[in-house]
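Incomplete set of chains, arranged as in the complex.
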Amino acid sequence: MSYAFSHRHLFDTDVLSTADIETILSLASGYAEQNRKKDRKIDKLRGRTCVNLFFENSTRTRTSFEIAAKRLGSAVISIPVAQSSTTKGETLLDTALNLDAMQIDALIMRHSEDRAPQSIAKHINAHVINAGDGKCAHPTQALLDAMTILRHKGRLDGLSVAICGDVARSRVARSNIHLLKKYGADIRVIAPDYFLSDDYKTMGVQIFSDLEAGIKDVDAVMMLRIQHERPGAGCDFSAHAQEYIATYGLNHDKLKVAKPDVIVLHPGPINRDVEITDALAADPQYSVILEQVEMGVAVRMAVIDLLVSA
Amino acid sequence: MSYAFSHRHLFDTDVLSTADIETILSLASGYAEQNRKKDRKIDKLRGRTCVNLFFENSTRTRTSFEIAAKRLGSAVISIPVAQSSTTKGETLLDTALNLDAMQIDALIMRHSEDRAPQSIAKHINAHVINAGDGKCAHPTQALLDAMTILRHKGRLDGLSVAICGDVARSRVARSNIHLLKKYGADIRVIAPDYFLSDDYKTMGVQIFSDLEAGIKDVDAVMMLRIQHERPGAGCDFSAHAQEYIATYGLNHDKLKVAKPDVIVLHPGPINRDVEITDALAADPQYSVILEQVEMGVAVRMAVIDLLVSA
């Protein structure tokens, strides 16, 4: 099967058309099936080379991309964070140029700087896949979230989705909003003042400071990770922790105002019993958190395949 | 060839029957031969994914498992220690659940906590292989030790084996005792008071504080590594070091009371000239230390194969 997909890189979801998104999710759907079989590997990208260049620590996303590329038959090189962090004073661009000169097919990169992938992509031949840049974008997370929602709701059009927590520092929230708005979603952003930032006011979303008002009648709730490790919060969180958990921590009780078939997502890693109770995170009636992880591999296979095979 | 092997996981040697052990060693024997050829790879586990999750530093065991899985044709993902050590506050169980959601076949794990593999295995689909948990168990080490002994003695039944050194903190000693006792071995544990712990008193072994009494007429001597990096010694070893080396450090002279064809094992890494003299460690007449390492790859191939192919 051949797909029409005209992008050279994947920086964010904002530039994807709904046709692009459906191409990705349709291909990913086949890979999700294949991943449940014993022989999960194909040879489609045999002889190709993908490089994981992560300047921020990550077990799950780095591993997910590594597994995805290997299941397509590609070689994968993972540059260790400590070494990649320019210990010899080399710039990010120099590192990328050097890897590119080794004839690599895809550079999968995570960097703390907003728009780092765009700044690199114009200088190299390899396809750049953004695995998270600063507070800006995390497109494969938004795609795997969309895929998970689609599997449960049968559609993306016109859903009501709440995104709750540390939105100021969340690239996950921003990429999800870009994607879901293409489907006319009713998007509700729920956050206390100190976790909000101005850009959300112009993104065409409803903003709530009250959790229950925000999740009333929604189809899906995305709880965000509090990004302690990233700069830019409007406060010292520890002063607010107890109040935050009481007000914004999701549990079975608060969830009652959402639709009866509401699903709960979280990009992980969870700060346990902060953003969401352990009991709710583990409740298969609502929580789709591990399904998100499973779909993550399939979506990343689809993205790598579409970019590299083109 | 098909093998009867009914275990889903490998936690320790205690639950293995002698039939299980012979199944593993017989399969490993074929792999040991194959490993001496040029093309050491088969495609039996093509399309499968094994993950190395080591929370303690290890070059040899991690590498041995990685080589073993690759020679079976499996993809291998090694999670770097620094990243796996839950830098974002994620629990071991969360990490395991996430990896499992990526559809992995085997989780090969080392952890400082006793019985960590058991606590994880009940929550995931992947086969769990214990690569060392706390002071508790290191089953593939015991199996490779058994294989090495078997190659030299032609049997495991009724041998006389001395295990000497820091037994209190040794998972290697415990897994070896569980295994060897199934074959009616005469097991002698040799240690000073400060390296002994109470559990050995009820394991059906003879305990010696005198090295030469302990190794008299034995078929094999296992010298243990002093586990400076692990907590739990009954003393500050540095105060005892000189005396320990004089009393318990093995050399050619002390070895004379053992059987003439005695073999000397060590799980590595050796504290050189502490547990054993360099000269004895390097003497091919007695030392089988590097053969242990070679058999380690073969035994791990057999274990992974039996669990994952089942």
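Which chain is which? They are A and B, in the order written, and residues in each are numbered from 1.
Going forward, a residue touches a chain if its C-beta (ideal position, glycine included) is under 8 Å from a C-beta of that chain, and two chains touch if they have at least 3 such contacts.
Bear in mind the structure is a predicted one, so any value in this text is a computation, not a measurement.
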Homo-oligomer size of the whole complex, from 2 visible chains: 3
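Here, only the chains that are shown with their structure count from here on.
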Whole-Å separation of chain centres (CA-atom averages), chain A against chain B: 40
Contacting residues of chain A [partner chain B, same complex]: 35-36, 38-41, 57-60, 62-64, 66-67, 70-71, 80-82, 229, 268-272, 290-291, 293-294, 296-297
Complex contacts: residues of chain B adjacent to chain A: 46-49, 51, 75, 77, 79-80, 82-84, 87-91, 94-95, 97-104
